[in-house]
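Every protein chain but one is kept in place in this view of the complex.
Then we have subunit A:
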Amino acid sequence: MSLRSGRQGSLRLALLVVVGCALLLGIIQIAVGLGVPDNLWAVVVFTAAFWVWVAAGVTAWWRRPNNATGALIVIGGITVLLGGLVNLGIELLSVISAVFATSVLAVVVHLLHAFPSGRLHGRLSIAVVIGSYGVSVVLQALSIAIRGDRAAISALTTVQSTLGIALMVITVIILVGRLRAADHAHRKVLAPLFLYGSLAVLLIPAAPLVVRALGEPQAVSGVIQLALLAGLPIAFLLGVLFGGFRRTGELEALAAWLGLSGAPRSTVERALASTMGDDSLQVVYWSPDRSAFVDGLGMPVDDARGDAGRTWLEVSVESRLVGAIVYDNRMIADTDVVRRAGEVLAIAIDRERLTAELLASNDALLQSRLRLVETADRERSRIAQDLHDGLQVQLVLLALEAQQIGNAPDASVATSRAATELRRRIDEAAAELRRLVHNVLPAALVERGLSAAAEDLVDRLAIPATLEADVDDDSLAPATTHTAYLIIAEALTNAVKHSHATSVRVTIGQVGARLHLEIADNGIGGASYGNGAGTGIKGLADRVDVLGGIFALESVNGQGTRMRVELPCGS
């Protein structure tokens, strides 16, 4: 995939201009520095540091166009350049240099607070960064304005150091908080960077004091300061490039690419995560039917908006909510970028939402069909059990009472005969009821399971039938047992009624977690979903389908009928 576009070309041009300017400024500075041989080494070293900063900044800017870190590093380079101007020995430049002498430290504080996106978030961070620029630039300018007054300067320096240290303490607290909130992978990148940055901000101003206390020559402190300073942009560059924040591309190009390739499911999320540089980015879809957000598979999403670290950015098409982009706001600071991306991707998200909804409704449909089958089975069981415990018992008792009236010693012959006749008719009603209960739910199925129930069916069949059953009845789910029984019953009835078969063979087997049924007769064949036996067969095929089984009917004219069914043993 290529994400090149016109904007990337213009960025390249701008960055080349920056590089050219930086080279030119550095060369001019060295050329001027040749006029002051005493300070030449300092001029050269500061120029080199300037170039290192600009090079690191431009590289970061080029590789991560949407990340502001690169630009910040370039600004840091400019402050290094300004800070070094004092070495040229030119009065005006020295004043400017003095004003910006410590501003690079403010830029480092800014970089620390803005990492990894390059943009500040959180009011405290913004206040600390503004404070840092104030302490390093405004107070510095003030100290130059009152440079005649030693006492005032000393007081100002104390204020400046105190404020500087206070700001650094707050910075360290914020950074530690972010480290704790970060995941393990990002923590490995953030921890050394934060440590180095914070130490640099403290050590660079403190180096002369430390070196003096140790009795080392002043030049040592200069080397330490510049080494710490030159390392900083490289550290931030490495953090941006290899810290797990992916290459940031161009939204327009992304949109064009999506349009061309017809973005398959979840591609939107993948592309957006990669583009925004946040692997944890998630695209969720709004389901109006359920008034809830669902994921790409139609499953409900935990709406964890309480998590301060994650931002839910809702995406709409023509003011209709279609979904949301959920991202880590520590990784992506600029909501506008995500919003623009969301607008571009809204159509694609809407399409994916429709897919998600379709999958969800399909899943719900399957579930509801299964529930219908299970409910029907439960109802059958309940009716059969109620008849068994209720009406069947009542009929036994009624018949018993009738017969006892007939058997009573004082009963007349006529009464006795009538009572016995009544008892016989109650017995007939009971036989009728027995058949009814059997058709609703056979006793063998309740008491022993599929094999026994199939055996009872085969036993009572009007034509010779054989049964081979090798199955663990207890391992079968109720829906499977019922379905298998109904299939065997229907197939046997058809063999007698429609196929005019003279023999039939039933085989029940188990292969792993699948139940295999085969009912084969030697009848006339020609059975299909459409003919006399059809409605029953169709209903059974539906039932098998609901359970996730396979149903096959072979019934060639004159070659008998063979029904083969495979069902999952469990539910």
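Everything that follows uses one rule, which is that a contact is a pair of C-beta atoms (placed from the backbone, for glycine too) under 8 Å apart; a residue touches a chain by one contact, two chains touch by 3 or more; residues count from 1.
Keep in mind that, in the parts below, contacts and distances are computed from a predicted model.
A.B. asks: Name the absent chain by its UniProt protein name; which of "NAD(P)-dependent iron-only hydrogenase iron-sulfur protein", "LemA family protein", "Two component transcriptional regulator, LuxR family" or "ABC transporter permease subunit" is it?
C.D. replies: "Two component transcriptional regulator, LuxR family"
A.B. asks: Where the complex has a chain not shown, which of A:142, A:337 or A:446 is the residue touching it?
C.D. replies: Going through A:142, A:337 or A:446 one by one, A:446 is the residue touching the chain not shown.
A.B. asks: Of the listed residues A:438, A:514, A:538 or A:564, which contacts the missing chain in the full complex?
C.D. replies: A:438
A.B. asks: Check the options A:279, A:455, A:490 or A:566 and report the residue that touches the missing chain.
C.D. replies: Touches the omitted chain: A:455.
A.B. asks: Can you work out which residue in A:307, A:468 or A:545 touches the chain that's missing from view?
C.D. replies: A:468
A.B. asks: Of the residues A:63, A:121, A:388 or A:538, which one touches the chain left out of the display?
C.D. replies: Within the whole complex, the residue contacting the unshown chain is A:388.
A.B. asks: Which parts of subunit A are in contact with the chain that was left out?
C.D. replies: Residues touching the hidden chain, for subunit A, are 385, 388-389, 392-393, 395-397, 399-400, 402-404, 407, 423, 426-427, 430-431, 434, 437-438, 442-444, 446-448, 451-452, 455-456, 458-460, 463-470, 506.
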